[in-house]
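The complex appears here without one of its protein chains, the remainder shown in place.
This part shows subunit A:
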Amino acid sequence: MNLIIKSATIIDKTSEHHGSQKDILIENGVITQIATSLENSQNYETISLENLHISQGWFDSSVSLGEPGFEERETIENGLKTAAKSGFTAIAVNPNAHPIADTKADISYLKSKAFGNIVDLHPIGALTNASKSVDLAEVFDMKNAGAVAFGDYQKAVKNPNLLKIALLYADNFDGLVLSFPQEDDIVGKGIVNEGYNSTRLGLKGMPSLAEELHVARDLFLLEYTKGKLHIPTISTAKSVELIRKAKAKGLNVSCSVAIHNLVLTDDELEGFDTNYKVLPPLRTENDRKALIAGIEDGTIDMVTSDHNPIDVEHKKVEFDNALYGTIGLESAFGALQTIFDTETTIKMLSAGKERFGVETSAIAVGQTVNLTLFNPEGSYTFSNEHIHSSSQNSAFLGKKLKGSVYGIVHKNQKLIS
């Protein structure tokens, strides 16, 4: 693929061109020239878009697709297309399809289905067989097949000894272990954050305590094992504080936060709208502020859309009966821009690649092209027309977002809409 991107403002703090407007020449999928103005002597295709900005391709560490098993929610093909249109050149895919990806064959299937796609699909293997939290899955075998990390999606490793063993064992091959922070017995039948809103709506609450106990436990296990732990989607102020202290101690821990937990609070529950039924639940304004502070001081390593397409049959039901989850790829950029400046937004959307062992390339001559194209300006109300996913369950429907994504140029392909 040969291409000239015209007049793009480069947002990449690692690049010498950060903040400047350049033309970029791409030949056979490699950046061959960056200059203030390039002649199109070879008559290459050019991309020229309003207020065009570019950054390194974005990465999402927690994306759920339905395939195999839940194709009615989302297919791999359309899921990857959604990611591309939303600006992501790489996604880590959760092991929550059916069957759960807990073997080399499952990982190979996902890799082969996404082979040659413009978006890199990086499978996360289940940490335990069928994510039942009983026996460790064949994590090394899955790693060799292409799994980038190991965790049971939105399921806690109940037995602390099992997590201890996982952390010790995975460390043999530098494996990244994910532990979803939730103490199930404290959660009980809770489905939303326990607080003022759960009380007045009569919805069963899950206290922050359920998450924090688990985070604290996992950090003790990490200190003991000296392993490598990632805690996905933390949601409470105290979790941030616990991880901040653990990092100060030098523990090899990373964590993420879901974008909806950064932007929304449990005040949204007022109308019993099931699009706000997410796990971890939307918390309070105090938690939200602490999460933002955690991003700003580096305690929280990455953001994720925690994109989880759920078909209407499992959402257009009574709140108790709805499945957890919101889609988030399409709204990720626009939502983050409502709370951060563009530079911080881009930094967070590009973060986490190293931790997950996902290749990246700088915006520099000689590098494989891996770019996201966007316009940081312009506010709009997010509605169904902005959704590319097969499922429409977005917590951001009706919310005012800022900035839009043009698409991506990655390796030898481009998808600009």
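The rule is short, and it goes like this: a contact is a pair of C-beta atoms (placed from the backbone, for glycine too) under 8 Å apart; a residue touches a chain by one contact, two chains touch by 3 or more; residues count from 1.
In this section, contacts and distances are computed from a predicted model.
The complex appears with one chain absent; UniProt names that chain "Aspartate carbamoyltransferase" among the candidates "Protocatechuate 3,4-dioxygenase beta subunit", "HypC/HybG/HupF family hydrogenase formation chaperone", "NADH-quinone oxidoreductase subunit N" or "Aspartate carbamoyltransferase". Only one residue from A:G116, A:G271 or A:G366 touches the chain missing from this view: A:G271. Only one of A:Q154, A:S198, A:S350 or A:S404 touches the chain withheld from this view, namely A:S198. Touch with the chain that is not drawn comes from one residue among A:N286, A:N321, A:S383 or A:S417, which is A:N321. Listed here are the subunit A residues that touch the chain not shown: 188-189, 194-196, 198-205, 207, 271-272, 313, 316-321.
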